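Notes follow the structure.
Here the complex is missing one protein chain, while the rest keep their positions.
Chain lettering (A and B) follows the sequence in which the chains are written, and residue indices restart at 1 in each chain.
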Amino acid sequence: MSNVIERQRHIIDFTLSSLLRRKGKNSALLAVYTLIIFILASVLFFSHALRSEAGLVLRDTPEIIVQRTMTGRYQPIPLAYAGKIGDIRGVISVRPRLWGYYYDANFLANYTLVVPGENPPEPGTIDIGSGISKLREAYPGDTIGFTGFDGKPRDYVIRKVVSDESQLVSADLILISEADYRSLSGIPANQAIDLVLKVRNPKEYTTIAEKIRRLLPDTRPIIRNEILRTYDAVFSWRSGLVIVIFSAAALAFVIFAWDKATGLSAEERKEIGILKAIGWETSDILQMKFWEGLAVSLTAFLLGVILAYCHVFFASSFIFAPVLKGWSTLYPQFKLAPIINFGHVAAIFFLTVVPYTITTIIPSWRAATIDPDAVMR
Amino acid sequence: MITAHDITKTFNAGKPNEFSAVRGVSLTIDFHRATVLKGPSGSGKTTLLSIVGCMARPTAGRIFLGNREITSLPERFLTEIRRRTFGFIFQQFNLIRGLTVLENVMAPAYPTGEKFPVLRKRAQEYLDLFDLGSKAASKIEWLSGGEAQRVAIARALINNPSIIIADEPTAHLDSKLSHEFMAIMRRLKADGKTIVLASHDPIVYDSDLADSVIEMRDGQLTSTGSLP
Partner (left out) sequence: MAARHSSTYLAVTGGLLSLLVVLVVHAHYGEKAAGPALAGMARLVGSLELTDLCLFTEASYTRHLAMTDLTTPFQDSPFAFEHFPTGALVSPPEQIVRDHVQRH
């Protein structure tokens, strides 16, 4: 047994000496392979963690939201609709939801206004998200001025800053009283942005949504499942950027494998002949090639995955930051909980280590079986 | 002794460029003696050497190593016998470029799974024996012709084979180095090894080391005389 191990170690010694002969080329190969795996793994880790976190965080999102649409765009909904919807069997309650956007020209940032159902701020005061607080360096007690729909300025005193821990949902929020909201936005008292429904039986969501659509044809109900599935589409393999990244990675792997698979150079063939002549068997040669493939691909895989994990979960995916920020001036820090899908890791392994190792062994098969006396000639 | 009965080796059989390098050769090679195959290039010496040394199988005929027939042994057994019994010194040396002297010398023993410290010590000893001890970590590209040949000899000895085979060993050497080579062969024979050399260099076949000179031409033996 120890004989077998020692033999493998000898073969590994030889393989590494052989690889070190072309130090520059093989280092570059290892570096590029690692980089590709790093990017691939980072994208997979990030998107899976984000999707999982979205699923956990949004699980209490409203059961049904009813929007009103005109010419394809959603518009404020008359409060009168609430009465009709409330009569539908299975609907427990219908409440108006008031929210919207505020564009802060001074800081080039978009904020989200929300009128909370519970514990709203007093008129004249607002709660702000941690992102706004950092951006404007505004803290409880400070005054912020906004411009209303009528062009007139309005001042608000900051009551509190929403905890930074919840920045993934609250970084850009402005919590405001209903009176101040209507005054700022100009939405009249008989309208809301949309309606929030509570339903007795979750299995009835689709049925009730259908009934609402028939009752009020210019409305668009959105149910909880759909809201949750929206985040499955984020960074999904169908999104443009991810397709580009994955295609580039696949292309790179194909190129590497092709380079290996298109046979050995004359020098490599001669060397295999020499090894056979000095006493190596065909199986020894093939094992050498196996280690040659594995040494590069396994090291690249381990390095790439480890670095990707650290990148996403310790360093908040900072390399993706420019892409994720886009033109936003206010953005979350992407400190995600380390929720991993091991299927992804296994898939990366089978995509990167196995093909490369196989394409290193196969072209050598023929050369490994030649008669050793060929090297004498 | 090694016995060969009616050995024929044909290449590209059935094709238009079919040719026989060795035809109907029968000979005996005594253990613990030095045998020289003499003949011009193209006479089949190299092919015969490779068959004798378990590197190739004859197309026809039988060959015995001692009492054991090795003509049609499976590759694995043949390789093991070759590794244990024979040490080859090639005309072109065939050292592996990019590796150190020590790695080249140890390479034939890698498949045996011998313990590394033991193997390395033995390799270093052989290098010391041939005055190459200080060059152990050098890349072989930096060696002179004579040094390269001594490395090739050390490599041939690493598995402690009983039979040394050398193909045109003095082809790339000047007279001084050729005589040095023959001196080394003399030492090895004195240690009890069997030597088989193929050469058309008089320094080799006329030397007093040769116990038996076998002449070849066009794949056939022209004489199998033993020298007194």
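To be clear about the criterion, contacts are C-beta pairs under 8 Å (C-beta built on N, C-alpha and C of every residue); 3 or more make two chains touch, one makes a residue touch a chain.
All values derive from a computational prediction rather than experimental measurement.
Engineer: Touching the left-out chain: which of A:62, A:76 or A:121?
Structural biologist: Answering carefully, the residue with contact to the hidden chain is A:62.
Engineer: Of the residues listed, A:27, A:190, A:230 or A:283, which one is in contact with the missing chain?
Structural biologist: Residue touching the absent chain, from the options given: A:230.
Engineer: Given that one chain is not shown, which residue among A:88, A:144, A:168 or A:187 touches it?
Structural biologist: A:168
Engineer: Residues on chain A that touch the omitted chain in the whole complex?
Structural biologist: The missing chain touches chain A at positions 9-10, 12-13, 16-17, 20, 53-54, 56-62, 65, 67, 69, 71-74, 97, 101, 109-112, 114, 116-118, 129, 131, 162-163, 165-173, 175, 194, 196, 220, 222, 226-227, 229-231, 233-236, 238-242, 295, 298-299, 302-303, 305-306, 309-310, 313, 323-332, 337-340.
To be clear about the criterion, only the chains that are shown with their structure count from here on.
Engineer: What's the distance between the Cα centroids of chain A and chain B, rounded to whole Å?
Structural biologist: 64
Engineer: In their complex, what parts of chain B are in touch with chain A?
Structural biologist: For this pair, the touching residues of chain B are 46-47, 49-50, 55-57, 75-76, 79, 82-83, 88, 90-91, 94, 96-100, 103, 106-116, 155, 159, 167.
Engineer: Which residues of chain A touch chain B in their complex?
Structural biologist: Chain A reaches chain B through residues 2-7, 9-11, 13-14, 17-18, 21, 271, 274-282, 284, 371-373, 375-377.
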